[in-house]
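I have a structure I would like to understand better, so I am pasting it below and will then ask my questions one at a time.
A single protein chain has been omitted from the complex, and every remaining protein chain is retained in its original position.
== chain A ==
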């Protein structure tokens, strides 16, 4: 034990390696080491520990207290409950356990003694033995440890000092040392560079990623351009951008100069009804010399829709980053009951104080703007271009919200992750400056992304059954933002991200080689550790926690990945056929206008445009457009457009989720902002974690039934007619696997599994295992019981999703249209639903 008086404490030079020698016995070679029951990262040093500590559990964790050992390492404050299983030394390193908090997440350390509380700083000295240790975190968690009589006083004092001294005080430079503490060891570097990335999502780093997205959206007429491959056209745009097919790169190059930061209009998404969503920065350099210049600009802006373009100005009605920062800091102050200052808002002023933060106003205005855009897109066959001065904040918020509202794929975990990659990480949202990890840029700090997450939460809370992801997922993402470890957030654009992962001095990597750079070989041995992506969730969260990121049974049957862009069958769409080609309107404050200076090259000062386009801007389409917006206002009424959308969901899965924005309908994300408030032991479910909510239980039951059904329906035993159509669809497989249909899946599986090195069975359907199929597999274990409930029939067909879709179409009348749950609802909904 360290010597040192309890009462007078001065900052001591505590060298980690000395401490480590004192406290950890095992060598450095193990991947993750067990130190006093704590599973350490390679190279992680335990600085101090205290036994017989109790941790206060949150509502989600089941409330109450749990006893265990508290640790402080130079990377985290860890807590190991008494009866937790012995760590597995062979397991992959996990950065944080369920009860841990990274030092970089801690904002404030407060101790509670008999009748007093004290804020502990690296320089403070304690004049009493703390009874409680409270860690206030940046992510709004408040973690509370209670010291028992049984905790040795020396340990209590020491660990308090150690935490106070080693947690990352907000200062430049501390981030790097924190990153090194977590990821800096040779083993960690090795481990991270061998990490495989999630292939279920699109990363939008390469041209093929974008092509995949174009295909998914059925967006024709667009192409991926790598004209910005060396970031020469725009430093903040990604290497690949999507532009109209008809514009050549040489023509494109001339356009960059006309936009702020070179952020020209780029394609983001296509609505199934054929409208395109674009983003761009404001116009600049309003000198247009050539006709061709203008022709190109118009082509880029109109994209594939020759007739109509609506420019949505994001500056006016939406909060500025400074507004967001102020609102968030007020919200923080309001929500974190701070016992050290014992200044908290009196309960009877809670509502008005909450209102005065304006946080909810800002979420509302973002949602409103996104709803307007969603309604415009629904109209079909027009281009909506979101314009923001620098196109790096609200452009991200609105474009991604629109997609969450309109595209069910974006409401799945992987779809959402792809969306964040596309509209935030790659699009150049300045995460690094906005989050201000280094505390060196307070002016730029603004949690724009957190505002976006709140908006998504509002949508989720109003339409919970339309999301596959859960609020646990949103919460995990919320918390991860505050951890300066992830490449996703530690840069302001792709260029910076690439720089960091490249060898210093290297400014250019060939197109075909740059992917490798993301996994730099360890030989380069730069001083900075490689940073993982935030989407590598297993680094942070246990399997148990990750399972809660998605609903057990996705509420909406998986959709065809391809939207053909021609879903324009709905009669209520007012197709704006009477449009004169080339009409441009500005949407601002809910009304459309066509100001003469909307497109600077069309305005009077520029003579070049007039020569080629004699036509005056037309306002004929304003009523048509306003109808589209009106639909959004009406949609809030039951007899409006959404009258078809009963609780079972609308007929059209692409019908946008339009949120209700009235005061009483906007909620506070209590699970996030109020989880730390010490005075509130509120919880939403009295049932503890080991006693799942009935909805969850039912969901699991449904999943099991579904698995079983899938299993049974591919069990082609008797009805030859079921096998027949499948055979035609999968003739490729049929040729190679002639005759396998005759055997029940479970049987062939029981024999092929041992030989096949197929991945372990999972209940997700993404597996594309092509296990060797022996056509002659006889039934060796006919009574084989049910363990195949989850692995189904996947290797009957080359591609499991095909196999998955077939039985669906055969036996379920209509798995992905809403007719099915609806008609079913009538039969099965509890009778009180019918009665009224």
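Definition applied: a residue touches a chain if its C-beta (ideal position, glycine included) is under 8 Å from a C-beta of that chain, and two chains touch if they have at least 3 such contacts; residues count from 1.
In the analysis below, contacts and distances are computed from a predicted model.
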Note = The chain not rendered here carries, per UniProt and among "Coatomer subunit zeta", "Centromere protein L", "alanine transaminase" or "Myotubularin", the name "Myotubularin"
Inquiry  = Suppose we count only contacts with the excluded chain; which residues of chain A make the list?
reply    = 347-352, 354-356, 360, 461-465, 553, 555, 636-639, 642, 646-648, 660, 662-665, 670, 674, 677, 679-687, 691, 693-695, 697-702, 704-706, 708-709, 712-713, 715, 717-719, 744, 746, 783, 785-786, 789, 811-812, 820-821, 824-825, 827-833, 835-836
